[in-house]
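With one protein chain removed, the remaining protein chains of the complex are shown where they sit.
Every chain is named by a letter (A and B) in the order it is written, and numbering of its residues begins at 1.
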Amino acid sequence: MAALLEVQGLSKHFGGLAAVSDVSFSVAEGEMVGLIGPNGAGKSTTFSLLTGFETPSAGTVRFGGESLAGLKPHQICRRGMARTFQIVKPLSRLSVLENVMVGAFCREPNRRKALAVAEKEVDFVGLGDCAHQASASLPLARRKRLELARALATGPRMLLLDEVLAGLNPTETEAAVGLIRRINARGIAIVLVEHVMRVVMSLSQRVVVLVQGQCLVVGAPAVVSADPRVIEAYLGATHA
Amino acid sequence: MSQMDVYVLLQTLISGILVGGIYCLIGIGLTVIFGVMRVINASHGELIMLAMYISYFLHQAFGLNPLFSVVVTAPALFLVGCVMQRGFVGRLRGSYAEDNSLLLTFGLGLVLANSVLLIAGADYRVVETAYSRAVWHVGGLSVSVAYLFSFGMALLFTAALYFFFMRSDLGLAIRATTQNRTAATLVGVDVERVSWISFGLGAALAGVAGALLTPIFYLYPTVGGLFTIKAFVVVVLGGMGSIVGAIYGGLALGIVESLGAVYISTGYKDAIGFIAFVLILVFRPGGLASGSRL
Partner (left out) sequence: MRKAWPVIAALAAALAFPLLFQSNAYLLNVGTIVLIFAITGSSWNLLGGYAGQPSFGHAAFFGVGAYAFAIAFPEGGAWTVPGLLVGGLAAALIALPIGLLVFRLRGPYFALSMLAFAEILRLVAQNWTSVTGGASGFMLNPTLSSKIAHYYLALAALAAILIITARMAASRPGFYFLAVREDQDVAEALGVNTVAYKMLALLVSAFFTGVAGAIYANYFAYFEPNVVFSIVEISLATYLIAVLGGMGTVAGPLVGSLVLTSMGEVLRVFTGTGNVLFYGVLIVVVVLFMPDGVVGMARQLAQRRRSRAGS
């Protein structure tokens, strides 16, 4: 069976700097894959390349069997690949529910149906009690849930989560991890960029390690975390 | 190309360069304000107009040569600039500050222009000095002395600004704030102070421009609009926030307009500036001089 996402030889050069260099990996339907690497390894750039915010200098990306070359971000979203942003960006002057409705309109042009989808996702992430609140007034942890609800409302087959746990305290982190598991349980594939090693290793079925833009190793978490090259890349600071 | 054609071309270029010098003067203050505050000051022309009126009245009352009135107009406009920033522009907060700053400064410009209109009346005024109409003939070409003078002053002030920004502590603080406001704060720069000083500086430069332009232009309350538009084009051509760019931008605009007026049509001369403005904004937002350090 063909993988849902197939990345082959992906590269991106900015002037003389190779931010991403010959990266290849695949993600199967419903799989949870971790994307890790030291700062500056090219993880965010990879996300931008996958979602159409940057154009690759080389390589191919195939999603659901179709090439994503030349597609704009909104087209990629419609194909079923959604993302959250590292720096949370609520649509400030809209309420929580209205934010999620923007996402819902991706699949449902009809307002009433979009509203139903949005309400469902808002409840799913646990923001039901503040659905009509101004999104700008939410604390960080709730804003992250909003990002998730918004992305879920677009009806994705795969979700790219960009450091979604950053800035959360231990309690919030536990809750977020639970939420991510529940999202995955819906059959949505997830690619997870994280620095919280413990979480990535426990959640992921496979892990991709990027170092200086290149793919160091791809494998099961236990294998990867024992790999001496990976440990060296992090200079011993692996466990959070 | 006949000798006549060569002369016409040379004359056109020279006129363009000289007018360009004036455009530089007009644009420098605007680019300083934008560089630091990311505010597009739509009242810049009105600031120049104020300086011109001050110059004019000093000339009427004391017979003071407008060039020397710089000593008065520069500090006076510095004060006006500070008041504008502290009292109005600086009060804009929030994520929509940038959008609203254009509208706000436009409104302030209207208030300035129309207040002057009410107080001083709509009459066209002019200051005649010994060199207002003087023309220097060199090799069959005519060079307007007044324009030449302004051109020279523009270069002088740009050089002075260059040293100020490169060598002084305050200049360094301003440059730091231009590059990265947050980082500047972290390094200990008083960004609030830099803000109003920069606005004042930009306004003071408008004050200098006004004093130098008084012998050349007719003066009336709404003349500011013309200057503002030219200043915008100059700044965009040269790169927003770049002082050296203002020089390139002013010269480029002057030459292109001059060529257009002679070889295409006088009526559409102003349109050229606007077209250049849009094209540069869209295709080369860094301005013609992208890569300049200042």
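The rule is simple: a contact is a pair of C-beta atoms (placed from the backbone, for glycine too) under 8 Å apart; a residue touches a chain by one contact, two chains touch by 3 or more.
Just so it is clear, the structure is predicted and the values come from calculations on it, not from any experiment.
Novice: Please pick, from B:10, B:103, B:126 or B:187, the residue that touches the omitted chain in the full complex.
Specialist: Residue touching the chain left out of view: B:103.
Novice: Looking at the full complex, which residue from B:7, B:163 or B:274 touches the chain that isn't shown here?
Specialist: Checking the options B:7, B:163 or B:274, the one contacting the hidden chain is B:274.
Novice: Considering the complete complex, identify which of B:88, B:131 or B:162 is in touch with the unshown chain.
Specialist: B:88
Novice: Tell me which residue among A:114, A:138 or A:200 touches the hidden chain in the full complex.
Specialist: The missing chain is touched by A:114.
Novice: Counting contacts across the full complex, list the positions on subunit B that touch the omitted chain.
Specialist: 40, 88, 91-92, 96, 98-104, 106-115, 117-118, 225, 229, 232, 265, 267-268, 270-271, 274-275, 277-278, 281-282, 285
Novice: For review purposes, identify every residue of subunit A that touches the missing chain, sorted by number.
Specialist: 51-53, 72-75, 77-78, 82-83, 85, 89, 91-94, 98, 101-103, 105-106, 109, 111, 114, 150-151, 154
Simple rule for what comes next: only the chains that are shown with their structure count from here on.
Novice: Counting only Cα atoms for the centres, state how far subunit A is from subunit B in Å.
Specialist: Taking the mean C-alpha position of each chain, the two centres sit 49 Å apart.
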